[in-house]
Structure formats: structure tokens, C-alpha cells
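In this view, the complex is presented without one of its protein chains, the others remaining in place.
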Amino acid sequence: MKQKIRIGMVGGGIGAFIGNVHRMAAALDGELELVCGAFSSNAEKSKESGEALGLPANRVYPDYETMMLSEQQLPADQRMQVVSIVTPNHVHFGPAKMALEQGFHVICDKPVAFNLEEALELQQIVEKTGLLFALTHNYTGYPMVKQARQMIRHGALGNIRKVVVEYPQGWLSTQVEASGQKQAAWRTDPTKSGIAGAMGDIGTHAENLAEYITGLKISELCADISIFVPGRLLDDDGNILLRFDNGAKGILFASQIAAGEENNLNIRVYGEKGGLEWHQMEPNTLLVKWLDQPTQVYRTGVGTLYPETLAHFRIPAGHPEGYLEAFANIYRNFAFCVRARMEGVEPDPLYTDFPSIQDGVRGMRFIEKVIESGKSDQKWLPF
Amino acid sequence: MKQKIRIGMVGGGIGAFIGNVHRMAAALDGELELVCGAFSSNAEKSKESGEALGLPANRVYPDYETMMLSEQQLPADQRMQVVSIVTPNHVHFGPAKMALEQGFHVICDKPVAFNLEEALELQQIVEKTGLLFALTHNYTGYPMVKQARQMIRHGALGNIRKVVVEYPQGWLSTQVEASGQKQAAWRTDPTKSGIAGAMGDIGTHAENLAEYITGLKISELCADISIFVPGRLLDDDGNILLRFDNGAKGILFASQIAAGEENNLNIRVYGEKGGLEWHQMEPNTLLVKWLDQPTQVYRTGVGTLYPETLAHFRIPAGHPEGYLEAFANIYRNFAFCVRARMEGVEPDPLYTDFPSIQDGVRGMRFIEKVIESGKSDQKWLPF
Amino acid sequence: MKQKIRIGMVGGGIGAFIGNVHRMAAALDGELELVCGAFSSNAEKSKESGEALGLPANRVYPDYETMMLSEQQLPADQRMQVVSIVTPNHVHFGPAKMALEQGFHVICDKPVAFNLEEALELQQIVEKTGLLFALTHNYTGYPMVKQARQMIRHGALGNIRKVVVEYPQGWLSTQVEASGQKQAAWRTDPTKSGIAGAMGDIGTHAENLAEYITGLKISELCADISIFVPGRLLDDDGNILLRFDNGAKGILFASQIAAGEENNLNIRVYGEKGGLEWHQMEPNTLLVKWLDQPTQVYRTGVGTLYPETLAHFRIPAGHPEGYLEAFANIYRNFAFCVRARMEGVEPDPLYTDFPSIQDGVRGMRFIEKVIESGKSDQKWLPF
Partner (left out) sequence: MKQKIRIGMVGGGIGAFIGNVHRMAAALDGELELVCGAFSSNAEKSKESGEALGLPANRVYPDYETMMLSEQQLPADQRMQVVSIVTPNHVHFGPAKMALEQGFHVICDKPVAFNLEEALELQQIVEKTGLLFALTHNYTGYPMVKQARQMIRHGALGNIRKVVVEYPQGWLSTQVEASGQKQAAWRTDPTKSGIAGAMGDIGTHAENLAEYITGLKISELCADISIFVPGRLLDDDGNILLRFDNGAKGILFASQIAAGEENNLNIRVYGEKGGLEWHQMEPNTLLVKWLDQPTQVYRTGVGTLYPETLAHFRIPAGHPEGYLEAFANIYRNFAFCVRARMEGVEPDPLYTDFPSIQDGVRGMRFIEKVIESGKSDQKWLPF
């Protein structure tokens, strides 16, 4: 009888946005099950959350240290195998480090750490322990993002010349953090979020998406970073010029004061032979543009798609999958890799694709460089 | 410790489209768990499916009769509480009847039965037993469908005058059933599907959606029903004029030979004061049109929405939810109602909304009337 | 020195919607010039309109009879060559008949006449005189409509199975005619519009477009015709089932009470191999759908288009042309044909395409049959 991969969660008490997302993503494909958690830094809240989630009381812990030490004592076929970290940025490093050192695989929300130093140390620990580590840059989990990546990798667009990646949101157009909105509060608090606001929260998604789809690396950048809302302590907007290692040029902007925008991550890539356009808010569509031929509307489930694309959706054409399914792809692939390791086999390469600690380090470096560039008179900073 | 509602499944062996959809929908919100199943009429296949799903061998049954009788013997806190029926149409009635008679709640795929007589008998059994029964007309689970329904119910559009509901698909444009495609094979086989092909498979969804959103009842119809693909035994296209009980007029078309269409269910409703437009393939958007005012783009998570809408999505604006989440809304609401009944309380009325046996009976009547009209020279048939 | 083709206009006084459209359409390509007119049944208004249009006073006439007789007296190189008729429906036949009998070519707004009898008589006169006659079913002037027609004619979609043509407008959702709105007033007045309201005003456009694009003929129809607005005398909505001469089935609806709709003429055609979709409000786009291949977005000016398409737009891809340009295509083609006849040569067949008196007769027959069907209990009426 096949057993599900067992997860313990750090953070994500009832009512948390991203904690619930991780739980739904883990549950969707029936490959993982939540077996324990330390859902809050407040022990009482952790307990309440565990109850609401239907966990037995003895698997709900007052803090992550207790969780990890206690789970270690359980029989191997009962204890958690994976720690899922869904706390604010300043509480990523501690539990991730401890989990790895205690022998647990880790799934961590992004950005991977509070600063670059933490990220680099985590990278060392991951490499030393050889354990599995996934970062939930969930947008790369969409099937049409996989398709875009494969089309470029296989040369459909020719050499890439131009990349435009945008992440406009409008929800921080006013100082909502002052009214106690919890999601806004920690994201705009330098002691919890780190040196960046929007650049860390969503800028890193844009950076990760651009590099993932194109297979290129950003080599230089030039940033104009702003705080528009009076009283805010961290950036809420950034416009950035990019240069890539193959000579391509690009633009990245991320904003949380783009009034009226929801969560409009999108990317356009132009090569010598054609272009691609993808919008997260309509994720099952990929526009493929050609030199003097009609644009093609690639869709999940229609026509000939790459195996990497086919491996990442569940239902037929025209039955829209969304954010949770893309998120679930990361969890499912991670579960497959954990299971393969349990069974001592190589995982199916179609299902090994999830963001890594290297992506996490790159994201932290991006944050540092972008904030530095925003303060600098030097036009181009190397990345 | 909260316990999950326990499901046993009839049909839905590994590889089945809709069985997997039901499992994901049941898992998403952590309210239900699959505890047993009779996944195939072939006992060996049932066993394999159960194993792949990680069920203990003693909860995987060779047929649904055995499942129901065996589960009856289990302690009340272990045995299944709900039977989920995901077989082809001709195997809905048998397991549904037996499940209800054995005291299990039932979730059944649509159309509810093989013919109207079966549906009416089921309705009697549901009423007699007082058990809960849900029909997975899943498209009414979308939050923007709830919003549309509430806007009309609260009079935002004034009296409704015109309804246009369409369900174009193109996947049966050729005789794929002849090549052994399993989804196509039973849907085009009168011994498994019943008297209708497209009209039962998707026409009933359109009918259900139109009545759900408008709150009106179809009172007369006039149908032109066709088989376009040579060799096919059941309808693959239908164009239908509708009249509603308030005097509104309408059009319903459903087609599986609309070449190049995916799963493009959509509806437009026009009233005295404004109109609505919703497309299943972009389900988080609802266009609201006004007399000489700009059209408004209602979106999941944006602005002031009805409580019934808010109760049916999970994540913030711009994070698209899709088909599985809408499907999961039916499972989750059903679970809430089962739990309320276990606890002897009234369920929260916001979460009691799922399609019923009455919807099922109405769907079967629709099928009968539409096929009858297609063969008739009489212009209008009462419905 | 090339001379422009000279037009005299009947109706279309300053402030009239369609009169001004005809003037702009005639002017756009520099092929025709307005030289005279009888712009109103009110001689004073005609005079004022002529002045505002910069015409010399002696070419502005109190009525169309005077215009035709007076122009006849002018030297051949000065007098009008074409009469453009832009009056309400009940004043089409008189001036058209007289113009043809006096030897002038005619461009007439649609529907061609007040009733079928007038249309048939006009057809005889056109045939007898051998003069040129164009009907401004302007929507067939769009380049992407030409492209759709040619694709179907060349078999790109295979045999056609299904046609859905819609013409929703919302501007008559209230009884605006009661408030003296001039456009509404005559269109809802049986003494000016004829036996039909919406069916004549816009239903005929839909019928003409469907037959033009598919090359098929409607052979039977079944209509549900309504007056929704209290106090209105003519239909403001119609839902119609269609059957075509090749066995294709279809739906046509036209409505002026589709609240919130502007002028949303659109058509979808499905064949054995693929489908087409075109929307008048975004006219430079034609969606081409395939069986299990990505949809293609055909665009004016992009890729390989048919010569018939190329002949009907003026500026490069991405520079949108619209309603006036499509209208102008009819005037320009007509001018080319008049010029060819003057020069005694065959016109270039790429530029001879404009709606004819036969289209006009067919439109009048459509109006009669649709209204008849709306009152009939017989399901199918032959067309």
C-alpha cells in the first residue's frame, strides 16, 4: 500500500493566505499529507490551528524546534519527512537550517531568506546534507510556462533579443499596513521582510520567471526604486533595465502601487524568429508570435505540446487550471522526488522540475543588487 | 479532533477523467477523505486502482454492492459516509439507489440517471430517506456564477428578457469513438449514455446553468438536433429556442462538432437594466453591462461581492481559480452539510448550495424533451 | 486628367447618421465626389444641408424628382453619374426606380425596399436597364470578412456544419422612440420601416453576412420574434434556427434590447476541419480554429492573405481600419466599376465585389419569412 509523503508545517495558522495555499497544493494530487505543524509563534494559536485542521493534538507543536525534535522521536514510518516553511521572510532561515540539520527535506516559501548571507549558508547546508530543497516560486509551475521554456530551449524563437517581464499589483496603493492588514504589515516591515518590499515579495518572482523561461541569466541591471506611499518604509515600486548574458536586453518592473491591478505577472520574450507572451491571470494561454505569420494561441491541452508541459496539467483543454494547480505541481514533483529517494531509484526527469536553493540564492542577490542600484548613480551594476 | 468526512467511490479507476476530478475536488479543502472504493466493474482493475491511490486492500472492493454491504459492517467512525458515483450514465441509478437505501449520502455525476424514470425514482428515494444528495453540475460552483445569480436575484438587471447559453466543444468533430477513445466511446453509445449524446453530456450543463443563474424556469422549447459525424449513433449538436416562465426568450446550443472549440460553456443574460456575460474558460471574470454606462469587469476578489460569491473562492484577486476549485466547492459544501447533520445543527446557509436531485430530474426531463422536439414538427413543446 | 465619379445624394441631411457615413465613405479614397443632392423631404432643410456641405446652390434640390430631371439637363461631364439613396426604408423604392429609369447608377441603403414586391420590381428594372446597383450591406466590406469567405470557398474548413451569427444591440432597451430620438423613431414606425423592426434593420445584415461568408443559402428557418418594450410596434428581438442548403444548421439572433451591447455583430462558422470567428467590433482580427492545433489569429496585414482580402485594406498591420473603411470599400469598388464601364473595359475582378440587388431581394424575403415564422405554429418555413 502506497503511503503519502508526510509534511510538517512551520507557520500558516488558520487565516494565513500562503499557509492555506501550501496545504491545498499539497493535498490536491493525493501525494502528500499534513501530519503535524507548528502553525504559529504563539503556542495557543498553533494549537487552535491544528485542531481546525483535524490534526491529533500530540502532533501540533508550540514551536518549530519542538516539532523537529519531537518528530525525530517518532517511528520512521510515522514521522514527518518534509518540513514546509510558510512564515514571513525573517523566519525562513532558522527552521530551514534546523530541518535540514535534523535530516528533513524542506519546502520553503520565497524569498528564501532574510538576506543573502543566510541564503548562502542555507545553500551550503543543502549541499552538505544532500537533502531535497524546494523554493515555492510557484509561477514556474504553470504548464504554459514550461511550454514557453521548452520552445525557447528548442530554438523555436531563435536567439533571444528582448525580455519584458512585469509584475503589477495595486493592493498597496494606500498605506493599508497602517490599518493592521496582516499581509501588508509584515511585507512592509524591514524587520520581517528584509531590505526590500515589493522587490522581494514580487520582484523576485519576475526575475525568476524571466530566467526560467529564457534559460538566460541577468548579467547587469539598472534600477529606479521608489517608495510612493507616504510613511511606508520599504519600496513599493521598481523599474529596472536588464541585460542578459547572451546580449539580450530587458525590462523588469514590479509594483504594488499600480492602482487597479490585481496580480498581473506577465512576460513577453522576443527572439530572432518570433515572440512569446504569457499572463499569469490567464495562465492556460500562451501567445506565440511569428514574423509575418498569424499569431498562434497555444493552450493547455490543445495540439502538440512538449512532454514537460503535458506532465504539468491534469484535465482536458478548456477546463481551466489555476494558481493552486501550478503550486501543486511543485509539491507533487517534490513528493515524487522524495519517494524516488525513499525507493532508491532515479526520479522520472519529467517530474524533477521545481525551484531550488540556487534559485533562492539568486533571488536574494537580485534583491541586494536592485536595492543597491536604486541608491546608486552608477548606471549598470553587474549581477 | 475534527474528522474528515469519509467517501467511498464507485467507478473512477486510475486513468478515468472524471474520477480523478472528483478525487482532487474532494481533497482540495481538507474536508473529505477517500476511504474506500469499487473503482471498476472489473475487480482486478478496481484493486489496482485502489493500490495506486494508497488505499488499504481491505477497503478496495470488487463491486459496489460488496462495498456498501461491507462498509455497513464497519464501526460507525470508520465506515464511509458518502458514496461518490463517477461511472457512465447507465451505472448511476443502481449504486445511487443502493447507497441511499443503505443509509449513505450520495454525490453523483450528471446526468443523474439513464432516463427520466430512473431519475424520478431516485428523487422519491432521496425524499423518503431524507439523505443528502448532490449532483455535480460543477459549473454552478464557480464564484462568478454565484455572483451572477445573486445580482439577478437582487434585481440589478431588472426583469430578464433574453438568455443566450452556449456549450461548444469540438472534440467529437471526427468519429474518435471508432478509434477506441474511451471518453468518446461510452458517450456516443446509446446503451451507456441513454437517448442523448451531446444533449445529455453538455446540454444539461447549459440548461442547468441558465436556470441557476437566472432563477427562471424554461417553459417551452423548440429544438433542432443533429448527428453530423457519419456513423455516430447519438446527437453531436443541437440548436434550441427557449421560452422562460417569466416571458423571457432564449437560445441554447450545445455542440461537440464545433471544430476548434475546447470547452467553451458561456452565458449571456439581458434584462431591462443591464446584461451579464460569463465564460467558463475565463471563469474569474464576469462582465456586467449597463444601458449607456461603461461595462464593468467584475472579478473574483475585487470590490464588493455578495456573501454567496465570497464563500466560494479561496485566494486573492488575480490568483486564478479554475475548474477543480469550482468542483471542490460542491464537495466542500456537501461535506459541511454532512458534518452539520452529524452534529445535529443547521448548516451555514452560505454553504448549502449544491445541485440537487431536483436538478437531476429537471436535466433528465430536458434530455427527453429536447430529443422529442428534435424529432417533432410541432414548433413548441412544453417543458 | 482622371475625373472623380460624381454622386447625387437623396436624403442624408446634416445630422443624419447614415447620410454622413455615406459621404465619408465616398470621400475616403478620392474616387468619388458629391456634386448634388436632395437632402431632405423639406426643401429648406435640403438647402441648408447643401450649403453646409459646400455645394453650389444650383445643385441642391428641393426633392429627388427635381434633382434627377435637372441633372439630366447638365452636360454629361458635369451631371451626376450615381444616385446615393440614404433615406428611411419607405423612401428607397421611389428614388431608386426613378434614378435607374433616368439612366443613373444607384447605391442604396439597406434593406433595399419597404417590402418584397418593391424589391422584386427594382430587380427587374436593374436587369432591364443594365445599370449598376449596389446595396450597402457594408459589413461584407471588411477585409477579414473577405478572408473568411475565401478560406471557406477554398475549402480550408471542409464542409460547413454549423453557423452562429449574432447581432446584439442594446440601444432600444427602453422606449427611446417615444422621446423623439430620430434614429429610433422611424426604425420603430411600421409606416416607415415596413413589417419588421430589428429583423429588417440588423437581422438582414446578419443573414447577408452568414450567406456571404459561407457561400451557403439558408433553406429553412424557424423564428421566435418578440416585442419586449411596452408600446413598441415592431419587433425588437428575434431568435432564429437556420438550415442551410448543404445540410448545415445554424442560429441567427438579432436584438435591440440586449442591454449594454453596442453593435456587436459577430459570426462563428464550423466545418469538418476547423472553425472561424469574427467580431465586427474588432474587425481586423479573424480567429481560425483547428482540430487539435493552436488557434491562429489572422490579422489584416499579417502573413499570407487572399488577394480578395489584400484588395480591401489600405494601411499596414496594426493600424486599425474600421467601419468607415469597410463602407468605403463598397463605394470604391462601385466607383471602379462605373469607371470601367465609362471606359468600356472589364473591371478588375478583385474590385467588383459589392452587395447587389439580388442581396436586396433576398433580404426582403428574409424579413417576410422571419416575421411569418414568428407568427406561425409551423416549425420550419422554407426560405
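Think of it as A, B and C in the order they're written, each chain with its own count starting at 1.
Keep this in mind: a residue touches a chain if its C-beta (ideal position, glycine included) is under 8 Å from a C-beta of that chain, and two chains touch if they have at least 3 such contacts.
Since the structure is predicted, the reported quantities are computational estimates derived from the model, not experimental observations.
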Can you tell me which of B:R6, B:H137 or B:R299 touches the chain that was removed from the display?
B:R299
Which of C:D29, C:D63, C:D189 or C:D292 touches the chain that is not shown?
C:D29
Could you tell me which of A:R161, A:K192 or A:R341 touches the chain that is not displayed?
A:R161
Contact with the hidden chain (one of C:R314, C:R341 or C:R365):
C:R314
Check the options C:L53, C:V86 or C:I367 and report the residue that touches the missing chain.
C:L53
Pick out the residues on chain B that sit against the missing chain.
288, 290, 292-299, 302-303
Where chain C meets the chain that is not shown, the residues are 1-4, 17, 20-21, 23-24, 27-30, 34, 51-57, 169, 171, 261-264, 280-284, 299, 301-302, 314-325
Against the chain that's been left off, what residues of chain A make contact? List them.
157, 161-162, 164, 166, 168, 170, 173-174, 222, 224, 226, 228, 237, 239, 241, 243, 249-251, 253, 255, 257-261, 268, 270-275, 288-291, 295, 376-380
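Just so it is clear, only the chains that are shown with their structure count from here on.
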Central chain (by mean CA position)
B
Centre to centre, by mean C-alpha position, how many angstrom separate chain A and chain C?
55
Chain A and chain B, separation of their C-alpha mean positions in angstrom:
34
Multi-chain touching residues of chain C, meaning two or more other chains, are 288, 295
